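In this view, the complex is presented without one of its protein chains, the others remaining in place.
Chain naming follows the written order as A and B, and within any one chain the residues start at number 1.
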Amino acid sequence: MPQEANQAPAKYFTPFNIVAGIIVVVGIIITVLRFTRGLGTVTHLSDNNPWGIWIGFDLLVGVALAAGGYVTSAAVYIFGLKRFHAAVRPAILTGFLGYALVVLALHYDVGRPWRLPYPFLVSRGTTSLLFEVAACVALYLTVLFIEFSPAALEWLGANRARRLVVKLTLVLTIFGVMLSTLHQSSLGALFLIAPSKLHPLWYSSYIPIYFFITSIIAGLSMVIFESSLSHRYLAHKMDAGHLAAKKDVTLGFGKAAAWVLAGYFFIKVIGIAVDNNWHYLATGYGAWYLVELLGFIALPAFTYAIGVREGNTTLIQWTSAWTVLGIVVNRFNVSLVAFNWHLPAEARYFPHWMEIGISVFIVTIGLLVFRFIATRMPILHAHPDYEAH
Amino acid sequence: MDNIVTLHQFMLNTKNVIYILIVMGLVAFPAFWYFLNERDKD
Partner (left out) sequence: MSISRRQFLGWMGAAGMTGATAATARAATQRQFSGYKDSKGVLHDITRCIGCRRCEAACNRVNDLPGPDQPFDDLTVLDRKRRTTSGAYTVVNRQDAGDDRSPRFIKDQCNHCLEPACASACFVNAFTKTPEGAVVYNADVCVGCRYCMIACPFEIPAYEYHKALDPRVMKCTLCHPRLLAGKLPGCVAACPTEALVFGRREELLAVARERVRAFPDRYVNHIYGEHEMGGTNWLYLSDTPFAQMGLREDLGTTPAPKLTSGALGAVPIVVGLWPVLLTGVYAINRRKEKIAAEEQAMAVERALGQANSEAEAKMADAMKKADEEKSAAVEREVKNALSAAAKAAENEKKENAAPSEKEA
C-alpha cells in the first residue's frame, strides 16, 4: 500500500492527538461510571426530562448531519449528476461513521442497551414511530456499510467481492434514499405524540416534513463543510481529480442548498399560518423562533445564493458551517429548548458535564476513525487499479 | 378481529400486517424490475 510509505516517520504527539487522547481517556472513565452507577450518576436526566443531549445531539443532530451519504449518492447515481462523483465516497464514509456513532451513543442512553434488538426479535411495538426509526436506522447502517465497502475492498485488494458490491450500487442507493426519507422524517414525527409538551411554534403536524427537508439541507451543507476541512487537512491524500472537483461540488451543492432552504423557509411560514400561531411570535419563545427562521434559514439561503452568483467558494463554505449550526439549533429547540416549555425553570433540563463529555468523546472517535480510514483507503482519491463506479 | 376493542389494538394489528407487506414489497420490487427489463438489449 503506497500510502503508508508516505506516513513514516509518524509523529504521534501532535496537538490534535494529545487533545484527542485526553478526550478518549475521560470518555472511557465516564463510560465505566455510566455502566456501573447508572444514568443518574452521569446525567441530569429526570422523570420530567427523560431525553437529554444524548438524544437531542447524538441521535437527532447525528442522524441529520449524516444525511450527506444519501443526498450525494442520490445526486450522482439516481439523478445522474456524474460531475459530483468525487464527493460520493467521503459523504458515504461520513454517513456510515455518523450512523455507527449514533448507534454507539444509543448504547449509553437506553437503560438496557443489550436489548436494542428486542423491538425486532422479541416484542414488536409497531404502533410506535420509534419502531420505524429503529428499523430504518438498523437497515440503513447496514446499507451504508455495504456502500462504503468498495473502498475497503480496494484497499484490501479483494477484487471479486468488490465487483459484486459495485453491481448493487443502484439498488442500495434507492433503498438508502427510501430508508432515509422514512427515518429522517420519523425522528421529527416522534414528537407528534406530545402536543401538550412541545411549544406550539415548534409542534406542527408538518414536523416530519420539516425534519426530512432539513436533513437534505444538512446533508448538502455537510458535504461542502467537510470537503473544505478535508482540503485543508488532508489535501495530500487527494488526487488531481478530487482537487479539481472541489469547486464544482461547492458551487453545485451550494446552489442546491440555497434552493432547498428557500422551500423550507416557505413551508415553515405556512406552518405558523396553518396553526394560527402568529401571536406566539411576540413572546420570548417567538423571538427565539424568529432567530431560527431568519438567522438560520433565510440568512444562509441568501448567503449561499450570493456565493453561487459570485463564484465565491469561501462564502459558500462559511455558509455551510453556519447552516450546520442552524440544524443543531433546530434539533436542540425541538428536543430540549421548546420541549417541556410549560414546566417551571427548576424542573427544566440542563446537561451534566459528563453528558457533554460523552458526546465530545463520541465525536472525537468519529474524527479519529475518519482520519484513519481517509489516510489509508481510496476515499479522497481514486484507486489506480479500479475504475470509478 | 373480534377481540379488537381499542384503537391501539387496531393499529397494532394493522401495522403488524403492513410491516410484513412492506418486507414482501421490498423483495418483490427488484424482482419485478428484473422481470420487466430482462429482455432489454442493453
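The rule is short, and it goes like this: a residue touches a chain if its C-beta (ideal position, glycine included) is under 8 Å from a C-beta of that chain, and two chains touch if they have at least 3 such contacts.
It should be emphasised that the depicted structure is a prediction, and the values quoted were computed from it without experimental measurement.
Visitor: Tell me which of A:24, A:174 or A:373 is the one touching the absent chain.
Guide: Touching the chain that is not displayed is residue A:174.
Visitor: Pick out which of A:26, A:110, A:146 or A:321 touches the chain that's been left out of the picture.
Guide: Reading the full complex, the residue touching the unseen chain is A:110.
Visitor: Using the definition of touch stated at the top, determine which of A:190, A:362 or A:380 touches the missing chain.
Guide: Of these options, the touching residue for the absent chain is A:190.
Visitor: Which listed residue (A:24, A:104, A:158 or A:209) would be found touching the missing chain in the intact complex?
Guide: A:209
Visitor: In the whole complex, what residues of subunit A lie against the chain that is missing from view?
Guide: Subunit A touches the chain not shown through residues 34-41, 43, 45-48, 50-51, 74, 77-80, 109-113, 115-116, 118-119, 122-132, 134, 170, 174-175, 177-178, 181-182, 185-186, 189-197, 205-206, 208-209, 212, 274.
Visitor: Residue by residue, what part of subunit B touches the chain that was omitted?
Guide: Counting only subunit B, the missing chain is touched by 4-12, 15, 18, 21-22, 25-26, 29, 33, 42.
We take it that only the chains that are shown with their structure count from here on.
Visitor: So in the complex, the part of subunit A that touches subunit B is made up of which residues?
Guide: Counting only subunit A, the residues touching subunit B are 124-127, 171, 175.
Visitor: Can you list the residues on subunit B that touch subunit A in the complex?
Guide: Its residues touching subunit A are 8, 11-12, 15-16, 18-19, 26, 30.
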